[in-house]
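One chain of protein is taken out of this complex; the other chains stay put.
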Amino acid sequence: MGHLLEISNLKISTPRGKNLVPLLDKVSLNVPKGQCLGIVGESGCGKSITATSLLQQLPYPLRVTEGTTAFDSFQHGKVDLLTLPSKKMRNIRGREIAMIFQEPMTSLDPIFTIQQQMFEALQFHFPRMSHKEMLDKCLSMLVKVNIPRPEQTLSSYPHQLSGGQLQRIMIAIALMNDPRLLIADEPTTALDVTIQMQILDLMNELKESNDAAVLMITHDLGVIAETSQHVAVFYAGHIVEEAPVMELFHHPQHPYTKGLLKSISSLSGDSNLLYAIPGIVPPGGSWDAHCRFAARCEYASEKCLKDVPALTEVASGHLCRCFLHRQEVEA
Amino acid sequence: MSDKKTYVDRRLPTGDSLLKQLWQDPLGRAGFLGILFILLLALFAPIIARYDVAQINSKARLAAPSGTYWFGTDNFGRDIFSRIVYGAQVSLLVGVVSVSIAAGIGYLFGLAAGFFEGKVESTIMMLMDIIFAFPSILLALLIVAVLGTSIVNTMIAIGIVNIPVFARTVRASVKAVKGTDYIANARSVGLKNSVILFRHITPNSLAPFTVQATLALSSAILTEATMSFLGLGIQPPNPSWGSMLSEARTYMEMAPWMVVFPALFIIFTILSFNILGDALRDALDPKLKL
Partner (left out) sequence: MLIPILLGISIAIFLIMQLIPGDVVSGILGIEETPELRAMWEKKLGIDKPLVTQYFNWISGVVRGDFGESFRTGAKVFPEILWRFSISAELAILACIVAWIIAFPLGILSALKRNSFIDRIVRVAALLGVSVPGFAFATLLILFLALVFGYYPPIKYVSLMQNPLKNLEIMILPAIVLGSSMAGSVMRMTRSSMLEVLRQDFIKAVRAKGAPERITIMRHAFRNASIPIVTLVGMQIGILMGGTVVIEQIFSIPGLGQYLLTGIFQRDFPIVQGTVLFMATIYVIINLLVDILYTYIDPRITYS
């Protein structure tokens, strides 16, 4: 079973003073072809940098200190994205792997028109494309993402368009070259609630029609529910739970996941109190050699403060990093 | 963005910790020491200077630096070292007084503009814009042309030129602090305007103000030197590094030391103030650090 993308033991650190502080700690993930893998976690848990590291776009001074990847590229065969030479990397970016970001309002260059920026995406990979071919392609993509007046939009500048429209354009640009993998980093967080659903529906549709795989990064479990088939829960730099989506929602194993689900249901639930997991996420550099969630965990035991639990399979396709499951009686 | 509304205590770190922070920054240390050096020269001029600055000694004209005349002599046989040392007095004096004038008036203008807003603000800022639009040298020269050349008029001219910078800085600070929730709360609790003004707004405006003051000092010293160089600043025989440099030009080849020492001291002083100003800016508002 060949995955489209396999990530093994990815570790990303940043220098702080004389030391290297880990921000992402030995993360392993697989993205199957044509499916959506969701990564969920709070800010600072390392989910975004996982994505940017795949495109060799980590902001200075962060860097990958360990780990390998295997991406099934149709241009270059099976490659390790982390060590790929820059020329080949550029071939892959925007063509085989595309990325969309959180803030559509600032993701486009304000001094160029939409048309110029869409053409760019084509020109980088297909320099011989004629003007007419590019124009046709752009128009058809804009139609695909449900932009009402494509010609007008093409000649507009980013500041003249709304957040929802801009995000659709970003999706259009991303999918224009038929990438096999779309990385979406909090694509709906900056949008109005009403627009969010539209964008997610659009992404699901396009995923189907393009047969693209999606890496959906978000802090919002609702987004995961709408889009993903598998989900990995990140906490303090490593994965604490991984499962098919339904399984995770119905049978969460890790106390953190349970806490997350509890805080969502408390929003719509009957209780008067909004549930929040007490405590805060420990920042990189302060991780001790024991379970990183222990301080906030209501099930914590002595063992939790002594060792780091390993990621173990608790049910078919369901991984969990917790000492609890060994003692668990319920299914 | 949330940090627009949150009250950020921008009071100057207490003198103690500010000095410590500056000391740790190598540039801050350098700037501070540089200024200290010049300050000491100026303060102890009467003791350090070995000869009278106006004493003409035709037998020792254009003498090279030696044990007798540390920096050599000029075309009148005057000891350059002593003139440099007294020149430090002049530069610092003109700098400090003119910047004080500018800061004082600019502060009042900025405070008024930021606090009262409306017509008061637009009138004041328009006046500031007019002054600011003029190249500083030209304006200073014009003012001195009108008032006449004297040390006091030089100070006034440079002072006027630097007012807008302070007015703008203070006004921006006042407006920033005014907009915070903290002040809105203070108001809602019923504190009087003047109390709010002095107890909360003023201390918080002090940080950028200090940075500007340091940079204004360097600019003032530069302007004074330029004016003196052109002959429209400090008049001979009073020593000023600028006029010393100008007089030196005719004798450049025969007595290069006449050129080198004044030039060096001018550059050194301005550089020290600039470095200190930058270090202060970094220390007081690390967000601006690049």
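Chains here go by letter, A and B, matching the order in which they are written, and residues are numbered from 1 within each.
Rule of thumb we're sticking to: a residue touches a chain if its C-beta (ideal position, glycine included) is under 8 Å from a C-beta of that chain, and two chains touch if they have at least 3 such contacts.
None of the values given here were measured: they were computed from a predicted structure.
Touch with the chain that is not drawn comes from one residue among A:Asp109, A:Asp192 or A:Glu205, which is A:Asp109. The residue from A:Gly41, A:Gly67, A:Gly94 or A:Gly164 that touches the chain not shown here is A:Gly94. The hidden chain makes contact, of the residues A:Lys78, A:His159 or A:Lys306, with A:His159. The set of chain B residues touching the chain not shown comprises 133-138, 141-142, 145-146, 148, 218, 222, 225-226, 229-232, 242, 245-246, 248-249, 252-253, 256, 259-260, 263, 266-267, 270-271, 274-275, 278, 290.
Taking the complete complex into account, residues 52, 55, 57, 60, 86, 90-95, 98-99, 101-103, 106-111, 120-121, 124-125, 157, 159, 170, 173 of chain A touch the chain not shown.
In this section, only the chains that are shown with their structure count from here on.
Distance between chain A and chain B, defined via averaged C-alpha coordinates, is recorded as 53 Å.
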